[in-house]
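Every protein chain but one is kept in place in this view of the complex.
Chain IDs A and B follow the sequence of writing; residue 1 opens each chain.
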Amino acid sequence: MSSWDWSIIQRCWPLMRDAAWVSINLFAWSLVLATGLGLVLALMRMSSFRALRWLSALYVLVFRGLPALVILFFAYFWVGRNLNLSPFQSGVIGLSVAAGAYKAEIIRAGLLAVGRGQYEASEALGLSKSHSLRRIIIPQGIRVMIPNYMSNATLLLKSTSLASVIGITELTGRARQLANSTYKPIEILTAAGVIYLALTTVLTVSQEILERRFRLKT
Amino acid sequence: MSIELIQEYVPVILRGFWITVRLFLWSLVFSTVIGLALALMRISPVAVLRWISGGIGWLFRGIPLLLILFYAFFALPEIHQSLMFDPFWAAVVGLSIWTAAYQSEAIRSGIIAVEKGQIEASEALGMTKRYYMRRIVIPQSIRIMIPPFIGNAINTMKQTSLAAVITVPEMTLLARQIISEDFKVAEPLLTLAFIYLALTTLLLMAQQGLERIFRLKV
Partner (left out) sequence: MTSLVSVKGLKKSFGGLEILKGMDLEVRRGEVLSIIGPSGSGKTTILRCLNLLERPTGGQIDVDGQNLCKELPDGKMEYASRNKLREIRKGIGLVFQQFNLFPHMTALENIIEAPMAVNGVDRSTAIGAARDLLESVGLAQWADHYPLQMSGGQQQRVAIARALAMEPAVMLFDEVTSAVDPELVGEILLVMRHLAEQGMTMLVVTHEMNFAADVSDRVLFMDNGVVVEEGPAAQVLGAPQNARTRGFLRAVRDRAPMDEEQQ
């Protein structure tokens, strides 16, 4: 095994750093959209209209059953081409649609975990359904959801790597390019790995902070 | 969108079906073995083993699968000549270690979830550790770990689609080729989607079946 080449990492760092920002961008946009989508789907699932409940359940079933790459292909080749979207936009749509299905289940589980007694107490006091959801149920649901939500967010961050397959120059795609062009795959890929680990660690720390913030005072 | 085209594409895409299945099964086997080893290391009284296992788990859960696959395909051969795999086995190596990182958590949580009270009762009755692990703890752990274990397995199955990126001729790659060669998007993707949905549904049914077999009699 030849010796480790630090200089190659130094030289490629600007390119990798910029690509990492693309990854972060993809992640942020997709997280927001997926969460919104998940919230809508979760509320649909709790609706009194059967059609809405079914649609929501169907969406979750289908989009959790498909590989993320296939969903991205749909977003890029089908939706993106038809609506003339940029690869980045298609990527965000694909990633959000895929992640939204998981967020929906996480949010739903969180809302269900809030004990029935809380719903009943709100009802007995005469609070309207929307008021009790907003002030009583969702705040408590958030506390329960945090671990699953954050671990799913971490998965989303890692799945941004798939965007390289539809031509977006994010970190993994750039790393592959550089690994091949510099003939130093070990150094480049390891560097990319370290960057990802740093990013996921940020998410893990955020999870700790959120859990502490939402902890019930005993 | 034409049905005839779909019928024409089904056999083309299904040529990759067995590759997908073999990728999945090999990865399942290896990941279970490695995951079990990691889990046992993680709960070992020897601190070094715990750290190594924890470190490996943290590492491989913190970086994207695609990066791991690139590493297996591009970087391993650089480390040592003998590590030059053909794409299929590179994919299996990558998938196995990635899945193992998650399975180790599933297995570990199953083992520690068995209540302490059971172990205390067993010890009070004079059973040896080997005996009660075998007859009391492990049977119950299996029941608890089924959902997360199968959940991970389903993920593995979906992630076999990434092998396409390192040129393994499984279903997603073949669909991708149809898109570039025939300029048709909806037909190949829908066919691909249906096949994956069928596979994941099968696995979900297997999960329910296993849960039923291991359910506690009430």
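In this section, a residue touches a chain if its C-beta (ideal position, glycine included) is under 8 Å from a C-beta of that chain, and two chains touch if they have at least 3 such contacts.
Note that this is a predicted model, so its numbers are computed, not measured.
Undergrad: For the chain that is not shown, enumerate the shown chains it touches in the whole assembly.
TA: A
Undergrad: Where the complex has a chain not shown, which of A:127, A:155, A:197 or A:210 is the residue touching it?
TA: Here the residue in touch with the unshown chain is A:127.
Undergrad: Check each of A:15, A:85 or A:136 against the chain that is not shown and name the one that touches it.
TA: A:136
Undergrad: Please identify, in ascending order, the residues of subunit A that touch the omitted chain?
TA: Interface with the chain not displayed, on the subunit A side: 115, 117-118, 120-121, 123-128, 131, 135-136, 139-140, 143, 216-218.
Everything that follows uses one rule, which is that only the chains that are shown with their structure count from here on.
Undergrad: Which stretch or stretches of subunit A touch subunit B in the complex?
TA: Listed in rising order, the residues are 1, 62, 64-70, 73-74, 77-78, 81, 154, 158-162, 164-165, 172, 175-176, 179-180, 184-186, 189-190, 192-193, 196-197, 200-201.
Undergrad: Residue numbers of subunit B touching subunit A in their complex, please.
TA: 59, 61-67, 70-71, 74-75, 78-80, 158-162, 164-165, 172, 175-176, 179, 185-186, 189, 192-193, 196-197, 200-201
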